[in-house]
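With one protein chain held back, the other chains of the complex are shown just where they sit.
And now, chain A:
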């Protein structure tokens, strides 16, 4: 990606399409929202199963799948943000009030949040995958 020139995007190509995506405050919070959903999924499923059935959920593969899906969404959001945060155009340090700098800012923040959310999802998944009982 480093070698691509600012004007080298093929129209209709993946990168051009990513750059055309709209970013807003809502897209900024996609990665931490995925963390929150994953957290609630793990916590509620385990505690409801422990409370109502008195045993750890039998189908533990669901945690693997749920965690995989959550991480995949976070990585995708991060990858899109990575491309957008490198939108060519304005000169560094990218703290001006231009369209590109605003885009780069939200994208960079989304990327950082994706990193934090990735770590947090792994943290949450660890007990669900390792401690498989209700005591």
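Throughout what follows, contacts are C-beta pairs under 8 Å (C-beta built on N, C-alpha and C of every residue); 3 or more make two chains touch, one makes a residue touch a chain; residues count from 1.
Basically, contacts and distances are computed from a predicted model.
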Which of the following is the UniProt-recorded protein name of the chain this complex doesn't show: "cytochrome-c oxidase", "HypC/HybG/HupF family hydrogenase formation chaperone", "Urea ABC transporter ATP-binding protein UrtD" or "Aldehyde dehydrogenase family protein"? "cytochrome-c oxidase"
Based on the whole complex, identify which of A:19, A:69 or A:112 touches the chain you can't see. A:112
So that we can see where the missing chain sits, which residues of chain A does it touch? 24-25, 28-29, 32-33, 35-36, 39, 42-43, 46-48, 50-52, 56, 95-97, 101-102, 104-106, 108-109, 112-113, 116-117, 119-120, 123-124, 126-128, 131, 133-135
